[in-house]
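With one protein chain removed, the remaining protein chains of the complex are shown where they sit.
This part shows chain A:
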Amino acid sequence: MVEFALHHAWLVPLLPALAFVAIIFFTRPWPMLSALTAVAGIVGSFIVSALAAYGVFTNPAFKEEPLVYAVRWFSMPGLQIDVGVQLDPVSAMMIFMVSMVASLIFIYAIGYMKDDPGFSVFFSYVSLFAASMLLLAISSNLLEMFVAWELVGLCSYLLIGFYSHKIAAREAAKKAFITCRIADFGLLLGLLAMQIVFGTLNLVELSEKIANFEQYTTFGILTLIAVLVFIGPIGKSGQFPLHVWLPDAMEGPTPVSALIHAATMVVAGVYLVARTMFLFHEVPGAMELVAITGGFTALFAATIAITQREIKRILAYSTVSQIGYMMLALGVGSMTASLFHMWTHAFFKALMFLGAGSVLHALHHKADVWEMGGLIRKMPLTGWTFVIGGLAIAGIPPFAGFWSKDEILAVTLESGHYVLFVMAAFTAFLTAFYMWRLIFLTFFGEENPENHPHESPAVMTLPLVGLAILSTIGGLVGTPWAPYWSEWIFFGHPHHVEPNYWVMIGSVVLAAAGIYLAYQLYYVDKAKSRARALAQRYNHIYTILYNKYYIDEIYLWFNHTIVDGAAKLFYLFDIYVVDGIIVNGLGKLTCLLGEGIRVSNTGRLQNYALVFFLGVLAVVVLLAFTGPSAASLIVGGVK
């Protein structure tokens, strides 16, 4: 079985893809059948992934040599692209994690999307989404990965715009696609440059060639390539300054938000950088760029999150911030810590999104946390699992997030990035604060009499419980005392971070402080008057943060004024200059010439004779004064 799974890992993306095709063409009229098809596809894919992962993680040979098999996709002299599967610990971990979380999300969606008129279509889209993401994870070739990367983008476009009759959803979908497109432009240039310089986009071949890049190119070009490639992840993973699409992506149905923000799409950027670590590793400047982008985004997004009111928006900014952590870890050279955080984050963030969905489901899509309160009494399962998620993201031991965040802080300190370390530590405090602000406002305190919440059905709460368990124990695979994770997931050589107790204690203290502050402001103070007073006193800062530093407005202005203005100029030029003056002008000129010629055709014999005579005269003059060659040119036809 394990051997079969290892050698047929292409089934992992294929099964959900088949489910997509089956739903579109066959089962669409029967919603339940469609849902079952989708679930069967993803669970089948999970089983194959789990077997393959078992095969990989029990055979240390995979640490040295990945299992690769590929077929030719297209070729011509000088350009061959293969598509295939590359199984190694990183990709095995990724497909296992993605298919597991996606399976839970799919099951949850059966309950959440019940009675939606687009039920079947929804399951076809999410199947395609899962297929694309799994393809991205096991690709053996960067172009193949780019294909999957764009398909993930397409699916997110379709899913964010799922309620396409709503203008907000329509605009959010478009924004997501175009923002990612801008980033993909950079990535594509990077890929093209690699293809031209190294003559291949196969991961294994590239890693060998880039290790000896001096034979192919200069350091400057390599730096440029790395920076270009990194632009892609900036867009896809919602890093500053291309993060703007991510919070708007909340317009999609909640399971989609979970799918996009937790296990898939947004971590694709982190995964891509991890996959091309052989490139970034050679270019310290690019690594610094990754680290600074990540560290800054982590803090930047966290500051926005503390003022937001919509439950899913808070989670969205939290995602941006957490992905910043992952980028930071990559940039300071620890792929181990970065992917570890990706792993734990997938569990607790999926848990919280699905929990938020459960709340929205109960409150009929009222999203403002200030209008909630006391929900834990009516919705205990949703509430307590959400609390576990909150403990995990805040970094309270022994929950999953503690181990991974702690490792990121430790490696940042160890690598000597002190400023980034302070920023990351402060972000940890902010994270605990805004997340517990959400929890206290939503689940504790007094109930809002307008709400009539009820616990969600078992098909929704069971995935929550499953994710809560994973959020609790998921980090135990990589504790400093039992570092299984770092023995398998690494770049170059396994790197053990010595348990740094100061960092550990410090991060727990920061987290606890954040939770305590939220407790004081939003739980003890029933009227929330202190929180309001704070917002009043720092009104300017509050307004800027609440409006997300006005970055959306700036982009919108640029798009509508500069780009559209330029477009209009081009168009006016086209109709008034190219067409109006040149083309139609030539047309007019021809007409005038025609008029002129018509006038010259007088019908009088003497006029014609005169012209004839002048012509003969001209020929004679020419013959008389030039050589025979010119003459033969003219009378050549007569000769």
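What we mean here is this: a contact is a pair of C-beta atoms (placed from the backbone, for glycine too) under 8 Å apart; a residue touches a chain by one contact, two chains touch by 3 or more; residues count from 1.
Throughout what follows, contacts and distances are computed from a predicted model.
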Hidden chain of the complex, named as in its UniProt record, picked from "ABC transporter permease", "5-methyltetrahydrofolate--homocysteine methyltransferase", "NADH-quinone oxidoreductase subunit M" or "Xanthine dehydrogenase small subunit": "NADH-quinone oxidoreductase subunit M"
Omitted-chain contact residue, chosen from A:4, A:74 or A:418: A:74
Touching residue (missing chain; options A:122, A:146, A:300 or A:519): A:146
Contacting the left-out chain in the complete assembly, out of A:164, A:218, A:561 or A:607: A:164
Full-complex contact with the absent chain, from A:563, A:589 or A:620: A:563
Sites on chain A contacted by the missing partner chain, in the whole complex: 72-79, 143, 146-147, 150-151, 154, 161, 164-167, 169-171, 173-174, 177-178, 181-182, 184-185, 188-189, 192-193, 195-196, 563-564, 566-568, 570-571, 574, 578-579, 582-583, 587
